[in-house]
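Excluded from the complex is one protein chain; the other protein chains are retained at their positions.
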Amino acid sequence: MPNTKLAAVAVLLFLTGCTPQKQVLEDIQLVGVVGYDYVDESTIRATVSVPTTEGGSDQAVLSSTTYSAKSHTSKNIRQVLQAESPRPFASGRVSVIIFNEELARRGITKIIDSLQRDPSVGRNIYLAVAKGKTQEMLSKEYPVGEIVPAYLKLMIEQNMELTFPRANFHHFNYSYYGKGSDPFMPLLEEKHGHIRITGVALFDHSKYVDHISFDNSFIFKLMYQSFRQGSHEFKLGKNNYLTLENLSSHVNYDIYSPNTNPKINITVDVTGKVNDAAGTPLYQAKTIEMIEKTIKKQTEHDAEKMVKRFQQKGIDPLGLGDRARSRGRRFNFKDWNQKYPDIPVQVKANIEVTQGGIVE
Amino acid sequence: MNLQPKENRLVSPYFAFYLIHTMQVGVGVLGFQRYIAKSAGHDAWMAVITGGILIHLLVWMSYRMLKNSDGDLVAVHEDIAGKAIGGLFSTLFTIYSGFLALTVLRTYIEVIQVWMFPHINTWGISLILLCVVYYFVSGGFRIVTALAFFSLLLGTPLIFLKYFAVKDSHIYNILPLFDHSVTDFFVATKTMTLNYLGFEMLLLYYPFIKHPEKSEKWSQWGVFFSILLYTITAVESFAYYSQGQLKHTIWATLTLWKIVEFPFVERFEYIGISIWLFVVLPNICIAVWCVTRGFKRIYSLKQKHTLIPVLILIFAGTVLFKDRQQIDLLNSMVSRAGYYFIYFYIPLLFVLHWMVMKVRRRKKDA
Partner (left out) sequence: MFGKRRQKKQERSQNQSSGQAKTQLTFEQLMEKCKASKDFVSFTKSDKHPFTISYYKSMVNPDLVHKDLIPYLTSFSSLSLTELSQEIPVENIEHTSDVQTIMDSLLTGSVLVQSRPEKSNCLLIPAATAEKRQISVPETEFSVVGPKEAFVESLEVNINMVRKRLPIPELHVKEVTVGKLSKTRVVFLYIEGIVNMENVNTLKQRISDIEYDHILDSTYILQMISDNQYSPFPQLINTERPDRVAAVLSEGKVAVLVDGSPSALTGPTTLIEFFSAFEDYFLSWHIASVFRLIRLFGVFFSVLSTPLYVAVLTFHYEMIPTDLLGTLIASRSGIPFPPIVEAVILELSIELLREAGARLPSKVGQTIGIVGGIVIGTAAVQAGLTSNVLLIIVALAALASFTTPVYQMSNTIRLIRFPFLVFAQFWGLLGVAICSSFVLGHMLRLTSLGRPYLAPLFPLRVTDLKDALFRLPFNRQNLRPMQMRPADPARFNYKRGIEKNDIEE
């Protein structure tokens, strides 16, 4: 009995010699944001933003710093970056990845592929396209009380709760690898000392081709998913605007004869409240009806225009093809893609305004 | 030689549920979606159910056979082919069990190497896991059964993690139903049954169940629970991933865990893989136990004497299979063997044994 115990202890001691490589939290550089910039045909530049601390553990202050390097492959950039860093980089805490507009237009397949393979990269990280150079965007300081990686992450996250459609790395992969839909991501811009989302960057498979403005992202989201927040401004008359705050919206797709002669009806049901309608009396049933009608008209108009635009560009961020596939057996994507630009799409919006705030 | 194990070594009939179920759920659940979707696409989840129904049938056959022979597979073999040839077939079965243990262990180590510790040595982690296996198997069948019980207790809650994927799922992904040809469907069913392998260990531990004939209902429930688990996993994965994406995802279940987020922990896959140890352990332990038990029954070797050599052989096996291709090869080899075993050998044995028994009964009557 004691002999076997001894042997067991010996084996354990022996085994401790072959333990995995350690990645102690304070001995690595946790990359928070990566920005990719276009340099030339074969070269890209990567900029990483890393949180750093100063002072002892009792009164440590968090700040962030950036490292930047260029190379031909995205993995090699890490080696080059390493040359100027005190500690090794670790990619497990990346929360946002930004592509420069020019790079995105030329396609991001390579970068996506290597990200997809890395087991330490999460699936709920955000991808974004930036106007201008990401290196400049990341190396600036923003007076928002957060370090750059946290700022970007929180900013994108809370917007996706509101008017921006949900789009993280998983959604990107879903459309990127799947047939019948195309990915999209937020379009960022640095303006007046802050970073802001200026629109929805639309992709054709791996290439950035078009964008819609941030104002219209609400209309896009209405069609893309059912949700419970966000608000949008509608024009009521000349110089008269009102804001509809969404309480709950539901979208439904009706696709007729997907294989032969497709026709799509999109129905959007919105229940909302109007808080801000300067000068319009909100207690009269008639006014409410009028408001509902106006909103309905505008929504349908804007939405149909938007879909038309997608069809002209040959992109499908709403995943119409994917939805059509689920409605018909033996679905053929080639046929669909040919027909896609000319498919009649009709949007029907049912608006219901329930409240006008706490005063009449 | 003692055929019948001692009374205090037996386990209650309802433990058949755990034994059957845990043996069927192993490393396969982490990434079977891709393989079945290869042929039947978004319809493959139905193959999970049809495959499961076939398993129900095979379990029924095994029980008929075992009830008639009053023993285990070795006894069945002896009934049919006599001691020498029957022994040969029984040996083949024990070797197959050994390979089953090896496959599960090696695949789990691969998951660890790919997902958690890319730099870890295969032999190191294999050695320590085999120490754990030794500790359990040397405790006897009751301890192994207990492990199966706790494995279910710890492993099943992981199914609730699928909740996190629900809000990003499109249930229309699995529509339209029956969009694939019957052959596609058949191929997917065949692929799926490989995940259900492991229930055939019943043929060896059957005498260790108290009132074994009462355990059939529990075994069938065990199979049913496995089907349920696999179906939920498959449907949820098909709704969560697009078919194109699934093609690129080797471990769909593990990748799904990546989005699980709690206020106190993110990236749940690391915890998931660690907890999965408890799901994998009973697989290895039951298989290894069956190997030692098989040798005891055929060659009257003491289990405590065969255990260490068997573990050493498995250890050597894990070190031998080095990369993804070789591990895939090992997996497909063992699954093919299992496929032939359950689909051809068990029915054949069932028919033969039924005939032999009939002839004997007639002799007795005459």
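The letters A and B name the chains in turn, as written, and every chain counts its residues from 1.
To be clear about the criterion, contacts are C-beta pairs under 8 Å (C-beta built on N, C-alpha and C of every residue); 3 or more make two chains touch, one makes a residue touch a chain.
None of the values given here were measured: they were computed from a predicted structure.
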item: Which of B:Q4, B:S274 or B:Q326 contacts the chain that the document leaves out; value: B:S274
item: Contacting the left-out chain in the complete assembly, out of A:T53, A:Q158 or A:Q284; value: A:T53
item: Option from B:G87, B:G139, B:P176 or B:G244 whose C-beta touches the chain left out; value: B:G139
item: Residues of chain B (touch criterion as defined above) contacting the omitted chain; value: 12, 14, 112, 116-117, 125, 128-129, 132, 135-136, 139, 143, 146-147, 149-150, 261-267, 270-271, 273-275, 277-278, 281
item: Footprint left on chain A by the chain that the document does not show; value: 1, 5, 15-16, 19-20, 22-26, 28, 30, 51, 53, 55-58, 60-62, 90, 92-93, 95, 120, 122, 147, 150, 153
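Heads up, the rule we're going with is that only the chains that are shown with their structure count from here on.
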item: Chain A-chain B separation of Cα centroids, rounded to whole Å; value: 41
item: Chain A contact footprint on chain B (complex, rising order); value: 114-121, 123-125, 127-128, 131, 168, 170, 172-173, 175-176, 178-179, 241-245, 247-248, 255, 258-259, 261, 266-267
item: Chain B-facing residues of chain A, complex; value: 8, 11-12, 15, 17-21, 92, 116, 119, 122-124, 166, 170-171, 173-179, 181, 322-323, 326-331
